[in-house]
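Report on one structure; see the data block that follows.
Here the complex is missing one protein chain, while the rest keep their positions.
Letters A and B mark the chains in the order given here, with residues in each chain numbered from 1 onward.
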Amino acid sequence: MARKDMLIRNCWYVAGWSYQFSTDKPVQRMLLGEPVAIWRSGDGAIVVMEDRCVHRLAPLSLGRIEGNQIRCMYHGLRFNAAGRCTQIPGQEIIPATACVRTYPVVERNDWVWVWMGDPERADPSRIAQSKALDDPRWVLKTGELHYQANYELINDNLLDLTHLAYVHATSFGAGPAWAESRPKVEAIAEGVRSSRWIIRTPPVPPLGKAADHQLVDIWTSYDFVLPGVFLLYTGIFPAGTAERCRNAAPPDDLPTLFANFTSQAVTPTSATTTSYYYSWGPAAEHGDEQMAQAMIDVATGAFLEDKLMIEAQQRIIDCAPDARPMPTSADKAITIFSRLMRSQDSEAVWITKQRTETTLTD
Amino acid sequence: MARKDMLIRNCWYVAGWSYQFSTDKPVQRMLLGEPVAIWRSGDGAIVVMEDRCVHRLAPLSLGRIEGNQIRCMYHGLRFNAAGRCTQIPGQEIIPATACVRTYPVVERNDWVWVWMGDPERADPSRIAQSKALDDPRWVLKTGELHYQANYELINDNLLDLTHLAYVHATSFGAGPAWAESRPKVEAIAEGVRSSRWIIRTPPVPPLGKAADHQLVDIWTSYDFVLPGVFLLYTGIFPAGTAERCRNAAPPDDLPTLFANFTSQAVTPTSATTTSYYYSWGPAAEHGDEQMAQAMIDVATGAFLEDKLMIEAQQRIIDCAPDARPMPTSADKAITIFSRLMRSQDSEAVWITKQRTETTLTD
Partner (left out) sequence: MARKDMLIRNCWYVAGWSYQFSTDKPVQRMLLGEPVAIWRSGDGAIVVMEDRCVHRLAPLSLGRIEGNQIRCMYHGLRFNAAGRCTQIPGQEIIPATACVRTYPVVERNDWVWVWMGDPERADPSRIAQSKALDDPRWVLKTGELHYQANYELINDNLLDLTHLAYVHATSFGAGPAWAESRPKVEAIAEGVRSSRWIIRTPPVPPLGKAADHQLVDIWTSYDFVLPGVFLLYTGIFPAGTAERCRNAAPPDDLPTLFANFTSQAVTPTSATTTSYYYSWGPAAEHGDEQMAQAMIDVATGAFLEDKLMIEAQQRIIDCAPDARPMPTSADKAITIFSRLMRSQDSEAVWITKQRTETTLTD
């Protein structure tokens, strides 16, 4: 019996950073195993198209942007931003079928969000609440990684931060409390929220105003929402704050010693590969560009630790695709999110992976 | 439904240049997915053999040429040029079945032509009329490229020169007329002929006697014949010549300002890889070795532009193998040749490519 992987179509996926796409030349991205050409028309509007000319199936991402149109640079067919062919060199009649598919796209908070499913259902209000790079409350830097692994393994990683105590003990300076106690986990609209206090712990850099404190209480709370967007707030407070808050969320107006925010997007480029886009940085009142750069460098180092583990995990899974994980009490968020994913079934593409047929003869 | 690719068996395929094969050591080539060992016996005659010793299936291309015979250098079996085993070291009896298949082969015009199909039908008169490297009318240089793409994509490229105006606008200096008007296309024996005048166009180097002309008329005519041989003549004439010829072919004896000829062979090494052998150069009266070298260097640069496009096109096709091209009026030659290819069905090997089974659950 083959393992089944799943790709959800009716979701907004992050295809990259706004600054990665220009009017100069189109860019190819893979989304759910499908190549798309992303480019800006002369008026700056972003366009996401099936990356396949109707004529002989050459990639439009090797094409040339001409004002608000794009020309295939194999035999010269030209298409407008709606995907309709507007010129076939040397031929007067253009068939009505000479169209390439375009995808609903929204630029929001410096990410390019693409809807790969039914265009009728593309509702921008479902786009996750990531932070813009110029949000005045935060100083944010960006990064990206590309995985040789199925995206659900990366989702699982972000939905169970127990791993911080092992994978990132040094890089993030995460203590054993991350593994030994459990966060509060609750279902939210299109996702799951996980919140916790880490109490009476020595602060690790960057410190901000926490530099004068030997022990602090740390409040972390993240939302993980469809299709795979991780939004984490961390606030550091004087030791004793958690107790005063009765272990609930601190009031919004409670001053922090240091706060930071990270937005992270997990995008399945195919069933076996994934792109990962992220920003991170301190609250503007606690840090500057230099600190933000230091933080994103540490984060990238930590994410490479994840990548090493997750790609190795993927290879182990590929060796025995029928092996099933054994949930622990740390997997509550994974379970909620996986159930939410599978409830999207009617919108999903199921992928049956090919693998070598092995039969035990006895 | 899987896409079907096709390999025609009963054709003469170019396996390389005559000068690439010697009595020193055998060479392995792949033809239609089958490994062959090519070598010269002591008398200089070329031999093409199944590259698989009957004994333990080791490649004979790692063997040693001994006069008119070849010895497998794994366990020492020796075969004559007809493929019959003539020695098994340490064993007196040689089974009658100890034979490797040999393939009909002809050296003509510096190409080695191999017949991969029914030997009974191997008729050398079907070999395409390429130019010999020592043809006194031309000064020719050679090149080769190896593609990660199905050969039909390269055939299609050569059968529709519309692409010159886009892919090779700079390298070959091809003007928009290549895309905006249509050549005369006609079926010929085992192929298709495409001819045209490009009129009142500025000449591009190499110029020959065209250097003194601001505008010229260019006559180009190529035959593309089974299995994938492209034979192109280009003649440059003073502006007005096309009109004087009433847009028909110029008389053979009409003097040219500059003329050149190229022979190109597309050989499927497997269903997904292709070798490409070509020569090009000026008429002897218009150019020398140095000019021929400059021309082949430009051609190789242009063919690398094709390779970039075609290999990208192949990857796009692999992402969605059921997508079908939409023909334009520029595809007339492709359509004729494709029909000719498919009429060879009864001689073809059909290849059903494996691909991941994807099912839309809704």
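Miscellaneous remarks
As a working rule, a residue touches a chain if its C-beta (ideal position, glycine included) is under 8 Å from a C-beta of that chain, and two chains touch if they have at least 3 such contacts.
All of these numbers come straight from a predicted model, not from anything done at the bench.
Within the complete assembly, B:Pro89 is the residue of B:Pro89, B:Pro136 or B:Pro251 that touches the hidden chain. Touching the chain that is not shown, out of B:Trp17, B:Tyr74 or B:Tyr233: B:Tyr74 (per the contact rule at the top).
Residue B:Arg52 is the one among B:Arg52, B:Arg196 or B:Lys307 that touches the chain missing from this view.
In the full complex, subunit B makes contact with the omitted chain through residues 33-35, 51-52, 54-59, 62, 71-77, 88-91, 95, 97-98, 271, 345-354.
In the full complex, the hidden chain is touched by subunit A at residues 156, 160, 162-163, 165-167, 176, 179-182, 308-309, 312-313, 315-317, 319-320, 323, 325-330, 354, 356-362.
Please note the rule applied: only the chains that are shown with their structure count from here on.
A separation of 46 Å divides the Cα centre of subunit A from that of subunit B.
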